[in-house]
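The next block holds one structure in the form of structure tokens; read it before the comments.
With one protein chain withheld, the remaining protein chains of the complex are depicted in position.
Chain naming follows the written order as A and B, and within any one chain the residues start at number 1.
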Amino acid sequence: MHPVTNVHYMVLSVALLLVGTIGVLTRRNIVIILMSIELILNAVNINLVAFSHHFGDVHGQVFAIFVIAVAAAETTVALGILIALFRNKETVLADEVDLLKW
Amino acid sequence: MPASLFPPYEDLLRILPEIVLTIAGTLVMVLEPALRPERKRLLGGIAIAGLLVALWGTAVANLFRGPAFHQMVVVDGFATFFRALVIVVGILAVLCSIHYLQRERPDSGEYYALVLFSVVGQSVMAAANELIMIFIGLEISSIATYVLAGYLRDDRRNNESAIKYFLLGSFATAFLLYGIAWIYGAAGTTNLVEIRRVLSTPELAPPRFLVGVSAALMFVGFAFKVSAAPFQVWAPDVYQGAPAPVTAFMSAGPKAAAFAIFLRVYMTAFEPISNRWEPVVWLSALATMFVGNFAALLQNNIKRLLAYSSIAHAGYVMVAVSAHSEIGTAAAMFYLAAYAFMNVGAFAVVTHFARQGEKYVDVDDLAGLGHRQPVTAALFSIFLLSLIGIPLTGGFFGKFYIFKAALEAKLYWLTVIGLLNSAVAAYYYLRILVVMYFHEPGEAAQTVSPVAPGVKIALWASAAGTLLLGIFPSVILDFADRSAALMK
Partner (left out) sequence: MPSSYPEQYFPIVLQIAIAMAIAGAMVAASYLLGKRVRNPVKDSAYESGMVPVGTARERFSVKFYLVAMIFILFDVEVVFLYPWAVVYRDLGLYGFLVMFLFFDLVLWGFYYMWKKGVLDWSEEPPRS
């Protein structure tokens, strides 16, 4: 058996990144798109913490905490915008938001 | 534990603008619920006062140049330049907004707090010397701007603008973060100067693949924030849907700050691998100019037209970035300053003219403005001529310095294409001028009301800035030249 190395973490993180990206690109429901973006941010956090552990350097962990906090603020703002949208338009589907186009 | 944990007081002075702006923003936010709707314009006054003090704070911080808080931020000429720029944009945006808000949403004064917080973020970005600070500054600025884009929450265009901006913006930020995580993994540090040292030392050099991918991912994030092709698709929709003063703000401030970090990261940290990112920036500059200018030709909505023009201008700045030299950096800085004045000025006119519910936002609505309000029309003409790049305006010298830098970097094709693009751009700006001066006044121009005092100040200030940069360009250019040299 191999010990868990950075490469393992990176593979996991790339997998999460791909799942998140595919989610953002293919889903119509804005709430699910938000969840997919959260997945990407978690992929970032896995990388940061793994590298931080690898280097014995605390910056990566600090960064991960900031990412978590900022992601929460972002989600809150997104839900606020989404509620405003829903009140006016009765939809949370991304492709029905089509007032502005050329 | 020793008391040496306390930072020296100079460190606090080095982030004085951010401290002032945070206090002012919090003050606005706390006072907001206590004020009656008719008195909420006071908050605009507080915001402007805060921004002016922050401008003074920028000058104070500039006296204490150097890194602060364990190299997290650094005060150099570059930081001072962009801090001053984003604060000035904030002042102009608040001036445009006071009347607009009283008309569209008088019950609410959080707007000013959001502008202040956004400027805090941009100011942090200007001074950030490290990837964590870059991320935090970018997010402080972006989150406040997402809310501003949808500020009139009962207006569907605002809702749509905000949700589109948010979804694409946070997606791009996620990619930027992924790139940051990889470069941290490759170099073992988040400090830009340290990354540069690691990348330029052959014995320490991390895997090329890792560095290349992270530079590419970070490029996605930055290109999105500056609306450079192929990540510009959000800009027209968002700029068109957002309230006009907000569009003025976000097409100048966040864009300038995003270019600040773009330049700092690529000219400092990724400098050793410049031969690999230069072609990418080159292509992006080319595509951005083409997309912006040619799509703008087809627009009838003036906000959308200015949005595409803003994309095109980002393309010119990208030309300066791909020149990859100190004069290129100085040219980009000068151009962003000129662009901020002329663009905010143009959007101030749109703010003034749009009226209740932004009814009049088509180019044809401007018919006859030259007869009805000659002064406003004349100021608008200055901005449009500057956007074209006519001599005696800031836009002319901006383009001149950029193409000069491009020629010195032997980017002949890019220069030729850039000049051709400027010629194409002249068409759609001149069309506005023709409609304004040579068409019979329509319904919109007949009913136009006098310019609100705040908008008037913003218009004159922007025009003064545009002309100052066009007649005495050396005032800013000398400073930019000296600051660009300090970046290493």
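Note that a contact is a pair of C-beta atoms (placed from the backbone, for glycine too) under 8 Å apart; a residue touches a chain by one contact, two chains touch by 3 or more.
Remember, it's a predicted structure, so these values are computed and weren't measured experimentally.
For the chain omitted from this view, which of the shown chains does it touch?
Computed over the complete complex, the missing chain touches A, B.
Who touches the missing chain here, B:S108, B:T268 or B:S325?
Result: among the candidates, B:S108 touches the missing chain.
In the complete assembly, which of B:V30, B:L204 or B:L407 touches the absent chain?
Looking across B:V30, B:L204 or B:L407, the contact with the absent chain belongs to B:V30.
Considering the entire assembly, which residues of chain B contact the chain that has been omitted?
Touch with the absent chain occurs at residues 1, 3, 5-6, 22, 26, 29-30, 32-34, 107-108.
Please output the residues of chain A touching the missing chain, sorted low to high.
1, 3-4, 61-62, 65, 68-69, 71-73, 75-76, 79-80, 83, 87
The definition used in the following text is that only the chains that are shown with their structure count from here on.
Between chain A and chain B, what's the gap in Å when you average each chain's C-alpha atoms?
26
Residue numbers of chain B touching chain A in their complex, please.
The touching residues are 131-132, 135-136, 139, 143, 146-147, 150, 153-157, 159-164, 166-167, 170-171, 174-175, 177-178, 180-182, 184-185, 188-190, 236-237, 240-241, 295, 298-299, 304.
Name, in rising order, each residue of chain A that touches chain B in their complex.
Residues of chain A touching chain B: 6, 10, 13, 17, 20, 24, 30, 33-34, 37, 40-41, 43-44, 47-48, 50-51, 54-55, 57, 59-60, 62-63, 66-67, 70, 73-74, 77-78, 80-82, 84-85, 87-89, 94, 97, 99-102.
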